[in-house]
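Just one protein chain is left out here, and the rest sit where they should.
Letters A and B name the chains as they come in the text, with residue numbers starting at 1 for each one.
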Amino acid sequence: MSRLLGVIAVLLALTGGAHAVSDPAEMLANPVLEHRAEAVGGQLRCLVCQNESVEGSNADLAKDLRRIIRQRIAAGDSDRQVIAWMVARYGDFIRLSPPFDAMTLLLWGAPMIAVAIGVGVVMLARRRRFVPLAPLTEAERERLDALLDL
Amino acid sequence: MIPELGHFGLALAVSLAAAQAVLPLLGAHRGDARLMATAPALALGQLIALATSFGCLVWSGVTDDFSVSNVARYSSSLEPLFYKITGTWGNHEGSILLWCLILALCGGVVAAFGRDLPSALRARVIGVLGFTSSGFLLFALTVSNPFTRVWPPPIQGESINPLLQDPGLAMHPPILYAGYVGFAIPFAFAVAALLEGRVDAAWGRWVRPWTLAAWCLLTCGIALGSWWSYYVLGWGGYWFWDPVENASLLPWLTGTALLHSAIVVEKREALKIWTVLLAIGTFSLSLSGTFLVRSGLLNSVHTFASDPTRGVFILALLAIVIGGSLLLFALRAPVLSPAGLFAPVSREGAIVLNNILLCSITAVVLTGTMYPPMAELLFGAKLSVGPPYFHDTVLPLAAPLFAAMTLGPILPWKRADLGAALLKLWWAALVAALVGIAVGFGVRQAFAALGFTAATWIILGAAAQLVERVRLFRLPWRASRERLGGQPLAVWGGAVAHAGLGVTIAGIAGMALASTSVVAVAPGQTVVLGGYEWTLLGLHDAPGPDYASRQADLRVTRDGRQIALMHPARHNFTTQQQTISDAAIVTNGMRDLYAVLGDERDGQVVLRLYVNLMAPWIWLGALVMAVGGALSLADRRLRVGAPSRRRAPRAIVPAE
Partner (left out) sequence: MDALTRRRLLMLGPLAIAAGAGGAGAALLLRMHEGRYDPHALPSMLVGKKLPAFSLPGQPPSPGFSAADVTAQGRPGVVNFFASWCVPCVEEAPTLAALKSAGVALWGIAYKDKPDATTRFLDRFGDPYVRVARDEQGTVGIDFGLYGVPESYLVDASGIVRWRWAGGLSADIVRDDLLPKIRALA
């Protein structure tokens, strides 16, 4: 039991993520800052690789970017400021999670739009069964009463 | 000689496929029994011709025939025999030929096992398969021919990409393609039904086994791909939301929806239009996936050498196949007569919800994958969409799906009482909540806690299905046990498949708790990670057949007891000047020990160490899902497709 707790304690300290940080000398001494740096790196695209994050790539440019991320975090920038710094130089393309603006409305709205369309189509398809009839005319109503013997 | 034979086989297959497309469809249209009867023969003929062709290509690779340009570009005499064979499909032309072979196999399989289908339906199905085949074979023969020659032949081939020299390579593409292409059969069934103008319960029953088979194979194919990237790429990731991975996920999602929808068509003759559309859509997504990978339009890890001319041909092919079938759908579907009515809360209703959620997830993944090129086309903006987007959008849709999928099988058909059904699951909900709370307080990670809750809920819910059916605790033990034995395999299949998904979710949740460490150590030093002690014993050279290699010996102990001896290595492939990391993985089913060798410097070497909790469960779960599918497939009721011919009632002679 105590060993399980010990394992869990270690797990608490080191939560996983994708890294290819190939040199432990790159890492910041302060584990909290290092963790933040890794999180920021995980949100940025490695520009010279195919679909990898800056944190997860072995490329030279990725190493440089990782170094700069750590420098800026150590200098006191917030996560958002570091990302803005990168976007100022490389554009929105470097973000793995696209920004939320007018151009990406369809992108971020996709889940809700999709469900809405799905539910809408289903409701439309069901409604056709229950086409409301036109109300009865006077003559028809009298015929109905006569038939029902009222 | 052999390549010529292969080339000829390919050309022959084109003509046979064309005949296969025209004659049976004509026969079904005219009601001409003789023309319809040509279908199986033509399908089998095409299969034989193409199998021979493929065999010749493999033979050229095995015998190092470098006059064949495909072999010269992608093979080498230094490779082990295994990779000469399996490397046949590791490049564009070879993989297209494999695709065509499997498509031909589909036709052959329908010809062989579809004997009890009504002849018109079978003729149409084979005809549609022939039509699709002829398109792809024409592509293979003209623009993408693996049998082109190079003269004079080079002395040595350029060899396969080192990343692909791996046993996983042997299994991933054929199984994946079998899944992708396997959905051509439900597609053909859907188009055949639209041509006939009739979708009925019998059609639902006939379509199911083929859908199940393709689904099982696709599940295995995707899981193999994920597992392969886990142990090849060297940083423990298993899914990157890369466009090509998404391209394989999309047909899987709609294929799962199709599977469930077809049940409703069979049992209740409802959801016909959904099911037909899903069948067309799933194969369309498979085809579109091919287009995206081979056209070079997307930024991806997996793209083959891209070529816009190929892209144009495939796009035209897609326009004809997908556009044609959707046009047919628009024309014919509105007059398909709906039959069974059902209340919103019922098993049919649950399957409709299932369809909506799965199709929404499909739409979201499709939007995310296609957004970068579309945004550039329409707005001139350059953006990229990566894993964070998909996590933020897919998980909120998947959560209600996971919650509802336990409820669905418990609800009766036509009309159900939600409260009563939920009550039946009280114990599953309780245990799931307890697990969630325990994990949440233990590791303080919301993702893992929710994941384990969902996994427990789904697995116990699957068990609840069976519990309900045998009326456990409401009948005496023996009666329940007898009922359990008497359950049809399809029920077991469904429960096992659902449980399999739960296992995979548990694996993913566990991986979120993985611990990792990057260290620079000298031989003799020890690192502590995840409760284990990792000691670097030494480094040495270890050459292979076509590479030079540097290998480390790593001993892992726990409480003084040796757990494993690991040998992570780095291979340097001289021909292609590429260095590949060979991660060492040791698993005990509940966790993976994962070690990667990095650079060496000043007598120290960089090691990346991971303790991946519950990683094996991710792929184990996929295997369980496939087993569930196979169990369903084995159910006799599914395979005895056609209604038995009832003998004409004997004339009753009144007693005189």
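Please note the rule applied: a contact is a pair of C-beta atoms (placed from the backbone, for glycine too) under 8 Å apart; a residue touches a chain by one contact, two chains touch by 3 or more.
As the structure is a prediction and not an experimental result, all values here were calculated from the model.
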> What chains on display are touched by the one that is not shown?
Replying inline: A, B
>> One chain isn't shown here. Among B:A33, B:A112 or B:A319, which residue touches it?
In response: B:A319
>> With the missing chain put back, one of A:M27, A:L65, A:L96 or A:V115 would touch it. Which one?
In response: A:L65
>> Among B:P152, B:P334 or B:P545, which one touches the chain that has been omitted from the display?
In response: B:P334
> Touching the left-out chain: which of A:L47, A:A74, A:M103 or A:V119?
Replying inline: A:L47
>> In the complete complex, the non-displayed chain touches which residues of chain B?
In response: 273, 277, 280-281, 284, 288, 291, 295-299, 308, 311-312, 315, 318-319, 322-323, 326-327, 329-330, 333-334, 370, 372-374, 376-377, 382
> Given the full complex, what residues of chain A touch the hidden partner chain?
Replying inline: 47-48, 60-61, 64-65, 68, 88-91, 93, 121, 124-125, 128, 131
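Operating definition for what follows: only the chains that are shown with their structure count from here on.
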> Just curious, how far off is chain B from chain A if you go by their C-alpha centres, in Å?
Replying inline: 24
> Which chain B residues qualify as touching chain A in the complex?
Replying inline: 234-237, 240, 242-243, 273, 299-301, 303, 341, 352, 355-357, 359-360, 363-364, 367-368, 371, 375, 379, 381-389, 392-394, 396-397, 442-445, 511-520, 529-531, 598-599, 606, 608, 610, 612-613
>> Using the touch definition from the top, list the residues of chain A that touch chain B in their complex.
In response: 3, 6-8, 10-25, 27, 42-43, 45, 50-53, 56, 91-99, 103-104, 106-108, 110-111, 113-115, 118-119, 122, 125, 129
